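Excluded from the complex is one protein chain; the other protein chains are retained at their positions.
What follows is chain A.
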């Protein structure tokens, strides 16, 4: 890992400590030796109030590559997460997390977390990433909402 990567991650931690949105959490994971791994974080994203997602706090893993911040972190929800734009593996394909699209080194953890919270209730039907949620969202809204509510219970606050 370059010095830039390490110093920037330390700063991300400092910034999050100073200022993070209500109901969210994010912290580095522990390595087997008891030290903290700044390249792998765990976070929780609350569903927005007033949406079918609001009951849950959804767990994220964020992995920063050695080339961060030139390259974006890899951000995942649990595998099998029910959402039209989340792959079966849990990978979130969001343009701000894609090196060839809108990733910029200045994007912070806070912006990523808010971006994902926003995506939860505003899926993009033009970018299907999994079939069940995508199909239901397009063709059977009642079924879609039922499943989302069920899932929210699973990740309840």
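As a convention for this text, a residue touches a chain if its C-beta (ideal position, glycine included) is under 8 Å from a C-beta of that chain, and two chains touch if they have at least 3 such contacts; residues count from 1.
Here is the rule we go by: contacts and distances are computed from a predicted model.
Between the listed names "Elongator complex protein 5", "ubiquitinyl hydrolase 1", "Ubiquitin-activating enzyme E1-like" or "Distribution and morphology protein 35", the UniProt record for the complex's undisplayed chain reads "Ubiquitin-activating enzyme E1-like".
In the full complex, the hidden chain is touched by chain A at residues 1-4, 6-8, 10-11, 13-15, 17, 21, 27-28, 31, 33-39, 67, 69-71, 74, 78-82, 85, 87-91, 93-96, 98-102, 104-108, 110-111, 114-115, 117-119, 122, 124-132, 134, 147, 151, 154.
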